[in-house]
Every structure is written in structure tokens, then in C-alpha cells.
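As you look at this complex, bear in mind that one protein chain is not there, while each of the others sits in place.
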Amino acid sequence: MAEGIRVTVWNEGVHEKGNARVRQVYPKGMGWQIAHYLKKQPRIARVRVAELSDPEQGLSEAALKQTDVMTWWGHKAHDKVLDKFVDRVHARVLDGMGLVVLHSGHYSKIFKRLMGTTCSLKWREWQDVGEKERLWVVDPAHPIAEGLPEYFELPNTEMYGEHFDIPAPEQLVLISWFQGGEVFRSGCCWHRGKGKIFYFRPGHETFPIYHNDLALKVIYNGIRWTAPTPATGPLRRTNIPVPLEPLDQ
Amino acid sequence: MAEGIRVTVWNEGVHEKGNARVRQVYPKGMGWQIAHYLKKQPRIARVRVAELSDPEQGLSEAALKQTDVMTWWGHKAHDKVLDKFVDRVHARVLDGMGLVVLHSGHYSKIFKRLMGTTCSLKWREWQDVGEKERLWVVDPAHPIAEGLPEYFELPNTEMYGEHFDIPAPEQLVLISWFQGGEVFRSGCCWHRGKGKIFYFRPGHETFPIYHNDLALKVIYNGIRWTAPTPATGPLRRTNIPVPLEPLDQ
Amino acid sequence: MAEGIRVTVWNEGVHEKGNARVRQVYPKGMGWQIAHYLKKQPRIARVRVAELSDPEQGLSEAALKQTDVMTWWGHKAHDKVLDKFVDRVHARVLDGMGLVVLHSGHYSKIFKRLMGTTCSLKWREWQDVGEKERLWVVDPAHPIAEGLPEYFELPNTEMYGEHFDIPAPEQLVLISWFQGGEVFRSGCCWHRGKGKIFYFRPGHETFPIYHNDLALKVIYNGIRWTAPTPATGPLRRTNIPVPLEPLDQ
Partner (left out) sequence: MAEGIRVTVWNEGVHEKGNARVRQVYPKGMGWQIAHYLKKQPRIARVRVAELSDPEQGLSEAALKQTDVMTWWGHKAHDKVLDKFVDRVHARVLDGMGLVVLHSGHYSKIFKRLMGTTCSLKWREWQDVGEKERLWVVDPAHPIAEGLPEYFELPNTEMYGEHFDIPAPEQLVLISWFQGGEVFRSGCCWHRGKGKIFYFRPGHETFPIYHNDLALKVIYNGIRWTAPTPATGPLRRTNIPVPLEPLDQ
């Protein structure tokens, strides 16, 4: 950690292969685009892109061990991620690995597992152009708000609307306004075990959200916030046969 | 609801069958003991005991439909509860049914599913006599603290100690002090979907915890707090093709 | 409490006196309008209107003692409320009295005292007609959401926008969307001492917000949620010279 954060950008990578329009926006894949940005930021030690089509779906034990924070983007193939790998990522998060879940990743197995709810929501893609989203900072003290203006806009987005079926965020940083009439809790923080989780709403396979500097900045801030708390002692969760204090009875 | 809360006391019911000492404390079963108390309380419309050995493990669709709040006690046979019934209870909680999880129920499938964490903890049973537990009210404004003194004691208990691997309680009502040197978050509240969940630590199969009036009172308060919020409109979580507001672009 | 909730509707009552347009909307005063609605609801034992021009500004010791929940509306004369009465209301809330703060009451002395922040926000009144507000339920399990649809609309409102400088709500029930481009945390819950506080955004002296059935329903739900938890034992906050446990050293 002192030497910087090791990031794995996990990207489903299915859209990019089959869809010319997606390739136009993300010629080298959405994962590459995010990784390319991250590599230029301070405090980032290493960025690796992993995809569903990689060996062990990009989620080998060795890879996870060397990951401080994982970002997760999936959309069409959530069900293809094998349960044994979801178990592995789940255990790694509870053991301290940060997880930044992006946009349609709200329906990924790993996010639903960690939340314990359906993670369902409303959505709308309006006539190929989408609609305007304005993200308001509601917790300016939060590290994820670092360097953000009081709000920022994304001109063409897919709408996500409430009710978003998640546990109440432990810290709520951003709320979105949508032109079509909805609101959404768009920047949400949780602790789970020794790990931290950040959900960030914006993203899309054809709207160029991850070309927007402020959207990328929020992802970067989320990575720093979810980075592990180093060297917390082992937590024994076990039978403790001998009391710490004498029990003379 | 106006007519009162319909409670299902779900009890694993395994200990009671095989162990004479347990039968001494709970001759008709632990479920019967809790139900017997609840039936005498105001605002309770009906109490039913359900056990693992019942048809459909006591968790039929019909039974769940007629349950406003379920209390859950299990210990030895968590793994025997079939996943399809866990799915069913999970969906019912997200749709509004209250859930009061008792003591060793922290390791039940349904609680772990709803929490998204391991729900592990430390524990100790000291030489058949256990040790003293003192439960302190830390949120006196909370309905679950109704009628409680600033603390109450259980003279002989199994210890549960931190770290308790749960999501931070949305409301923390009780913290336990243990004679042997540990503390524990013993009264914990969460919302999940339309449902409310209360975890209450005290309980045991041979220490007569559910003969203690204040422990029973907390369970009763928990039932009232987790009772469903009636008649909230349906929450559509779906594609919304037509915007609420006109989008002329 | 078993016999119902005793409500005091505290109303500044200044606008109504000097402004013909306000009198058109609230001929008997805004307090009367809210009280009139509340009196017809179940579980309400008694409703009293108190105003700034009353003896002791409507906040006598006797009146407070007989109040389970107080609603608070002020706008033009926050500074006229004497500190000694603010001290009194503050102490009563910490001792269990519920407080429902309405709209421009966000800038009242009592709300700022309880929050510890500036409670400032953005606002806009658009050309006498205002703008549309749509309130979304984000916590459908919460008692304050009882009976609400997934969202409801107020066609003509004054806008309130983020950043709203409050402590993060312990439970966030409603988020508002405004036609002009803002969002707002409009239904916010906190515990303070033995008391509960609910802030509800909608309201205005000339837009007829408190003639809207759903706005009134939220106020009523807020009153039930903030009603005191009865009979919690006295909380000693004092020197405890003798340990509960023997300390032989």
C-alpha cells in the first residue's frame, strides 16, 4: 500500500466483441479505457485488465492475491461468472480487497451476494440519445467527493431510477437527477468484513461515459477510498475456551 | 396489521428431541416457550410454531403468506434447511415480512444471505455455568428499547464476542458486556427491501434465557419493530420506456 | 401513548397576519390546517395549535409536558424565538418528545441546535408558479413510507436543492426531484437522546402544499414515527462511585 494500489479492472468484455458501435466508443475495450486513465494517476502502483474470457475468468487466486482494489463491469453475461469464482471474490472482499462496482454491475452475482438484496432498479434508454444526468454531491466531507464541483453533468445517459433495492448506503456521496423525472443514489459506500465497497452508477457501453474526466475521477477516488486498511491484526472468529478475565464461580 | 401481528416462531427443534437437559429447560420445545409468552402480549394476533421437521420444513408458501413476522432459532442443523426454502423466506423478507433472528441463528442460511457476510464471531461456554452478561441500552429512543432499564443482566450465558462479521447495524440498540472480558453488538437493526430485520444475541438451549422476562420483552419489541409497513405501493423495478417528463431533443 | 399521541402544531403565524395571499390559502392559519387534518386521524389523542404570539411563545413548561410530538413551522421570525424557550424544547426532545420539522423550519433555532450544522441549502421560487417536485420513496420498509406510492408529485413548489448541510440522515425515506434540475433529501430521520426527529421538506405559505393529501399523510406518518418510546428507564449520567463488578486490586 505504501508503494501504491494494485488495481484489477474486471471487464465482462462481451459487448466489445460483438457490437461495432461499442467498439467505436471503446476500441480497445471498456477495461482498457478505464485502465489507461488509472495508470496516469498518483498512488496507483499497477493496473491489470481481466476479462471473462481469461483463464479462470480472470479471477485466479494468484491474481486476487495481488489485487488491492477490483473494479467490476458486467452487463450481458452476469450468469456466466462461475459461482466458485464469485465465492473467491466474495472471500477476498471480506478479507480486505476493495470493490468498485460500475453501472450495470449492480446486477452482478458478486454485488448481489454482498448486498443480500435484489439490487433491482428502474431504467430507460431514450431513443439512442439518452437523457441528461446531473450528479449532486451530498456529502462534501467524503474522500470520494475530492475535487468535485457541487454537481456535474453527463449529457447523454441511460436512466437508472429508484427504488434501488440495496441496503441503505453507509455513506451516500452522490444523488443523480434525470431529465426524464427520476432520482438515483449514484455514489454509495459500504464496509463488509475488512473490505470496502463503492457503487458508482454512471457507465454505458455506447454512451462514452468513461471518456468523461469527472466520471473517471470518481472511479479513481472510489479506488483510493476502498483501498485496504493495512495490517489489521487477524480476527479470530472461533471458540475461545479460556476467558480473558478470571471467572471464579 | 390493524388487527394485530401474525407471528411464526421458527424453531429448528433438533436439540429438544435428543437431549434430556434441553428438554428440562424447554419441555415443550424452545418454540413453544417463546410462543407461549407472545400469545399473552397486546397487538399479537396469532402465533404459530414451525419446525424443521414440519412439511416443507415449516416454510410453505401458504404459511409465509400468513406471517407478518418470523422469529428464527437454529443451531445444529443450519445446513439441513433447503436452499429453495431459504430463497422463499429471503423473498418474503424483501417483500416486507419482519425477521427476528435469535442467538445461534446468526449462522443460519437466511441470516447470512441477508447480511452478505460470514456472520462469524467468538464464543465460549464456561464450565456448564457460563458467565454473566450485562446488556446496555445505547439507543434509548429506539422502539426496541421500550420499557427497558438502562441495563439488564443474564447471570449464566454463553459468551459471544467481537468481531461479529455483520454489516454495521443501521441502528444499534444493545451492547453486551461479558464477565470474561468481551463485548458484543447484541441488538442490531437493518432494513432490507421492504422488510426489517432484528438480531438479538441472548439465547441458549440449556441456559434458561427465554424464561427471562426482559429477554422475552426484547423479542416482543423486536417483533413490533419489524412488523411490516402496510400498503406501500408496488415498486416497479423494470424498464420504464416512456419518460415521466417530456424529453424533446 | 396507549391512549394516543398528543400533538402540538407550532406555527410561527406571522405570514398569515400580514399577507392577504397567505390568508387565502390558509384562512385560519397554516397551523389550523395541519391540526384540522390530524384530528381526524387514528391514534391521535389531541391536537393543539401554538403560535409565536401566544404566552411564552406557545412553549410553556406545562404545554411541553403534555406534548408527545411537536410539529414546527417557521419562516420569517426564527430569530424572534427566545433562546430560553429553544433550550426548553431542546431538553424536551432529548427527553423523548418527537419533533417534526417542516419546510423552512430547517433554519429554525431548534433544528440548527439539534443538528449542529448550518442547515443551509439552495432555494428558488419560480415566477409565482413555482415548479414541479416529485418525491421518490427510497426506503419502502420505513414506517414513514406507509401507504405511499413509489413516488408522488406536487405540481407547484418552491425548490430546495443540495447541498443541504445536515448530518447524514440516519434513515433517508424520500428524495425529491425538481423540474429545474435539483435534488433534495426531503424525508430525513434522526434519533437524539431519547427523542426522534423527522424533517419533511414540502410546505409553503402560498403554494397550498398542506392541502395535499399525501403531504399531510407523510406528516402524520412522521408524527407516529417520532412518538416517544414509552417508559424507558431513567438514564443516569453521573458519577458511579461503586463498580457493578467487584474490583479487587
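A, B and C label the chains in the order they appear, each numbered from 1.
Here is the rule we go by: contacts are C-beta pairs under 8 Å (C-beta built on N, C-alpha and C of every residue); 3 or more make two chains touch, one makes a residue touch a chain.
Please read these numbers as outputs of a predicted model, since none were measured by experiment.
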May I ask you to name the displayed chains that the omitted chain touches in the full complex?
-> A, B, C
Residue in contact with the excluded chain [from B:C119, B:V137, B:L154 or B:I197] = B:V137
On subunit A, residues whose C-beta touches the chain left out of the figure = 96, 134, 137, 139-143, 145-150, 170-171, 179, 191-196, 229-236, 244-245
Touching the unshown chain, subunit C contributes residues 94, 113-118, 120-124, 126-127, 129, 131, 159, 161, 163, 165, 167-168, 170, 179-182, 190-193, 235-241, 243-245, 247, 249
By the contact definition given up top, give the residues of subunit B that touch the hidden chain.
-> 134, 136-140, 150, 161-164, 168, 171-172, 175-178, 181-183, 185
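Assume only the chains that are shown with their structure count from here on.
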Please identify which chain has its centre, taken as the mean of its CA atoms, farthest from the centre of subunit C.
-> A
Any idea how many Å lie between the Cα centroids of subunit B and subunit C?
-> 32
Taking each chain's centre as the mean of its CA atoms, how far is subunit A from subunit C in angstrom?
-> 36
Which residues belonging to subunit B are in contact with no fewer than two other chains?
-> 170, 179, 191-193, 235-236, 244-245
